[in-house]
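Mind having a look at this structure? Questions to follow.
Shown here: the complex without one of its protein chains, the others still in place.
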Amino acid sequence: MVLLSFVFTAVLFFSLRSSGSVSATVTLFNWISIGGMNIPFAFLIDHLSLTMMLIITGVGALIHIYSIGYMHDDERVNSFFAQMNLFTFSMLLLVMGANYLVLFIGWEGVGLCSYLLIGFWFKNPAFNYAARKAFVMNRIGDLGFILGIILIFFTFKTVTFSEVFTQASTLSSGTTAITLITLFLLIGALGKSAQIPLFTWLPDAMAGPTPVSALIHAATMVTAGIYMIARSSILYNLAPITLNIIIIIGSATAIMAAITGLKQNDIKKVLAYSTVSQLGYMFIALGLGAYSTAVFHLTTHAFFKALLFLGAGSVIHAMSGEQDIRKMGGLRKKMPLTYFTFLAATLAISGIPPFSGFFSKDLILNQAFEHSILIYILALAGALLTCFYMFRLLYLVFFGDQRLDGAHPHESPGVMTIPLMILAVLSVFGGFLNIPSLFGGNSNFSTFLQTAVFSKTTEGLSMTTEIVLTLVPLSLISLVILFAYRTFVKKAVIPASDEASMSWIGKIIFNKFYFDEIYIFAFEKPFGFLSGFLFHKVENTVLDPAVDGIGKATSRLGSLIRKLQQGNMSFYLFAMVAGILLFIVFILIV
Amino acid sequence: MSALIFTTVLGIILLYLGLTKNKTILSPVAITGLLITLILSLKDWGLDSKYFHDMIIFDNFSIAFNVSMIIITIIIFLFGIDYYQRMELHVAEQYALMIFALTGAFLMTSFSNLIMLFLGIEILSIPLYILAGGKKASFRSNEASFKYFMLGSFATAFFLFGIALVYGASATFYLPEIKIYLAQFHGNLPPMVMIGLLFIVIGVAFKVAVAPFHFWSPDVYEGAPTLVTAFMATVVKTAGFAAFYRLLCMGLLPLPVPLEKALWVMTGLSLLIGNLAALRQTNFKRLFAYSAIAHSGFIMLAMLSQHDTSASVLLYYTFVYSLATVPLFIIFILVKRASNGLETLYIFQGLYKKKPWIAVFTTILLVSLAGIPPTAGFMAKYQVFVLSISQGYLAISIFAILMAVVGVYYYFFVVREIYTESDHLHPIVVSKLNAGIIILCGIAVVVLGIFVWKLPI
Amino acid sequence: MTFLFYMLSAIMIISALLVVFSTNPINSVIYLIICFIAMAGHYILLNAQFLAVVHIIVYTGAIMVLFLFVIMLLNLNKAIIPQKSQLTRISAVVTGGLFFLVVLAATRQTFEIHPRYPFTGDIGLVKEVGKALFHEFLLPFEMSSVLFISAMVGAVMFGKKDN
Partner (left out) sequence: MKEISSAIQIIPLDSYIMLSVALFSIGLMGVLFRRNIIAVLMCLELMFNSANLLLTAFSSYHSDPAGQVFVFFIMIVAAAEVAVGLSIVVMMKRNVESVDINLLNRLKW
């Protein structure tokens, strides 16, 4: 089904290309007309939505094929596919909607499917809790989003994209209304795209089946926020304050999630934090006004992150459900296909040329450099951290000796590896869609998006700066890879369990070499501390409780109101009379 | 008018059929009768007929509401075939009383004289007092009945006193004449009239369970037999709001400012109390009682944002709400039977395992009540918000949206239970007819949400 | 005339208070009957002869007898039920008093109510009331039969002893 829709999308893509038109709007029917408002139920097909549709259907189809193998012995496989399809439908609705309301319906739909899919294995109460957490956090974001839509309606008297944007372009930059609208929309995007402070649901959401994590929490749903901001690029261009906030949030998220990822030992958690971090990257790009770059990174990220998740799924499958990377190792020989595809994805996410991640990440870094050196350094640091934990993951899982007794890892069946290989090819070559002029390309992808997304124009960097900016990260990244290799392969350092960490560190100091000491003093300790701090303190004691706290406060108020209902008739009568008396006084005074 | 006469006759016919001690024919007769009433009602469409010195006016507004209430009652009766199978005594009386209550509801949607409003409310209420106590041996049912009766009469006393005060000033019971009388004050009403109007409004607000006059509803909903609760939560609420709208927006426009402010306070309180108290409920019926209070808040929001489309939004909201609520109560009864009469939310555990399709449609209905697209519940809420915002009530709308978000949470308590495993495996028996009703309502909710956004008035 | 008004009012208020404060329900019923008779006197003063008669028949004749009947039936003719707590009773009195003051303050005539029609003395006669009842108010009159039948059904349903 999804494959079929991919074919349809591809046909649509080429027909739109050949017809040479920029966008097409399909109005199904006139939907709402109330209170002086007209909303058609319409779809908008332009280059942006086509790109998104290609990603959703393409990656989605591969993941569906993969799931046939992955879920084949689950008893509720039918409902799984039903929910996955519902998700794909909602996601398409989201990107194809021609006004904010249709977008919102898709938005809610993916939230709902996400809830169902995270809690798919509902027998485990923790999973149920994770599902609910995701849902609640998303609802907080949705609240901001719907307020944004309402404000849009309030300001422009319409919610159709084209009309809003036409009217908005006549407004001057920095108007309060626009700033408010963009801020509210941003809150929605923060929830859906898992940014600070609403990101904590995403790592927990890994409770769902791995294909779900791949489809929803890596490739598609979390990018909805990016898509929405890119779609509203005209509005955001008019709100410099919001853009700055986006940059701050994006870089903070990118760094923080990367640091947290350093110490995670669950294979999916590592990937989850890396997703959050990469989304932070996209937000930086958005904040810089480089919307097409953000969408480009979104595209490449969809390829390699889906691949990573599916690879992880394949590993978990092979290890019969084990997710702790400390217990893996030496899988390179047993699962060569998975290994090579995983390697390709890791190289891509680390930004090694000519893998896809290199092009998109490089573009973001360049643009960050243009904007401010500070953001550049932050982004670069994030990239290095990403590189480190990804190779740590790779080495721990695939190199060294097998550490789990009694497991007999085996390569996954063809129905699972074929999607892996296709995605690997995409991860490797996906970057060629948008070769910058430095390498003799002509930025096809950005040009393609230009009709739908209105990036801020930049003057461009000189050739030499660009070369330097390409080489510096590259050399640093190679260093980091080498370092990780020495630590995890040569020295075979295995991260200790959380409880034993202090005594373990003591032992290491006496036994290991120079590199290890550097690792411990310069890296392990501060970052370990920071990582632990971010994870345990910030995330667990500040952000989570803050979000939970709102819930708790409301529910406490709820108990209070409930206590009023004492069941005693006299009390009800008294309450009624008191109410009436107060209303009389109120009426007479007002 | 012929519909009104026919329903009263139908009630009496049902009473006589009760003498034959044959329960099986009651439901078919009642449903056929209601279908005839439906047709008779629709025949009056567009005529704006006035009867008996303008005592009642059957305009499109009242006919639309009547039709929606008849449809909901038919759904309830369809389920009644199964429900009353287990009951030995007084089955015919219960059917007849519901029909009589429906007659009262008709009067409430079409009155144009305060005496008809008063009689309508009473004809609706007295059968309900009795129906609430339908399980004679159960003390909970008795208590529900008495609480409803006591507080209801108390509210009626205020209502009457209010009518007396308004009559004293204006010397008439006719709404149009009262409107003309009030217009001469240019919004600066003397306190006596103001208090009279307030008392009248309180009398109606009590019937639709608007906070702070909601205290009866959780207790009565819980204690009353479940099918009666379903009737109360849907038909009574619809009728109450139709009457409310007729009173305020047709009779009193422009609303006196203090009264309007008082109504806004009630709206805010209902939203707050309904949604927050529902968060802590573990009893399904109480949960629905509080959520009904919350929905009253939303409907009030639509009503107070006076616009040409208010009536249509009101109709859409109440109909969609009823359409989702009745099947949920039906499912609740079926599940309750399978778990020895427990009423907590936990009894829904394992529903997905036992009846996957029913579980899916239950989810759809709950999702609709929670107001998540693409269901009709979302469209209804959305229309309310659009209406209130376009009329400039931004602050309260945002508050209502916040509360709607809270609302999602407690409906998903039930959803969570449905998809949770359970150890007790009593089979849930769902007859084909009941499954049909549930599925049909589920589909209707989705179809309405996607394609039909406005019901004709 | 004025004397009569004050006389009846005093009887009414005092007996109404006694209804509330007497502990024995039988006494309450008796005081309520006195109160209603005084009210019938008011109706006559107000020229509503028809109402005065109906009031006596319906209230003292039917409703109060029903009360008495139920009290006898349920054997409640002693003050067996304890009073509410002191605090509740005081707050009840305070609430009632407050309500009286507030509503009184609001309903005091600060504006002129104009009589709708020129004064006639016979609107309360059976003839006039009957005309209005069977002409203008025919529909409510007919609909109240539905009310009665449902009340009757209810009373039978509840009162009957099921085996």
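To keep things simple, chains are lettered A, B and C as they appear, and every chain counts its residues starting from 1.
Please note the rule applied: contacts are C-beta pairs under 8 Å (C-beta built on N, C-alpha and C of every residue); 3 or more make two chains touch, one makes a residue touch a chain.
What you see is a predicted model; the values in this text were computed from it and never measured.
By the touch rule given at the top, the unshown chain touches A, B, C in the complete complex.
In the full complex, chain A makes contact with the omitted chain through residues 562-563, 565-570, 573-574, 577. The chain not displayed touches chain B at residues 115, 118-119, 122, 126, 129-130, 133, 136-137, 139-140, 142-147, 149-150, 153-154, 156-157, 160-161, 163-165, 167-168, 171-173, 192, 218-220, 222-223, 286.
As for the chain not pictured, it touches chain C at residues 1-2, 4-5, 9, 12-13, 16-17, 19-21, 25, 28-29, 32, 35-36, 39, 42-48, 50-51, 54-55, 58-59, 62-63, 66-67, 70-71, 73-74, 76, 81-84, 88-89, 91-93, 95-97, 99-100, 103-104, 107-109, 113, 115-121, 123-124, 128-129, 131-133, 136-137, 140, 144, 147-148, 151-152, 154-155, 157-159, 161.
Quick note on the criterion: only the chains that are shown with their structure count from here on.
Averaged Cα coordinates give chain B a centre that lies 31 Å from the centre of chain C. Taking the mean of the C-alpha atoms as each chain's centre, chain A and chain C sit 71 Å apart.
Centroids of chain A and chain B (each the mean of its C-alpha atoms) stand 43 Å apart.
Multi-chain contact residues of chain C, defined as those touching 2 or more other chains: 103, 105-106. For chain A, the set of residues that touch two or more other chains comprises 580, 584, 588. On chain C, the positions that touch chain A within their shared complex are 84, 88, 91-92, 95, 98-99, 102-103, 105-106. Considering their complex, residues 29, 31-37, 79, 101, 104-105, 108-109, 112, 115, 119, 122-123, 128, 132, 135-136, 139-140, 142-143, 146-147, 150, 153-154, 551, 554-555, 557-559, 561-562, 565, 567, 569, 571-573, 575-576, 579-580, 583-584, 586-588, 590 of chain A touch chain B.
Only residues 8, 11-12, 15, 51-53, 55-56, 89-90, 93, 96-97, 100-101, 103-104, 107, 115-116, 119, 122-123, 126-127, 129-130, 133, 136-137, 165, 168-169, 171-172, 190-192, 194-195 of chain B touch chain C when the two sit together in their complex.
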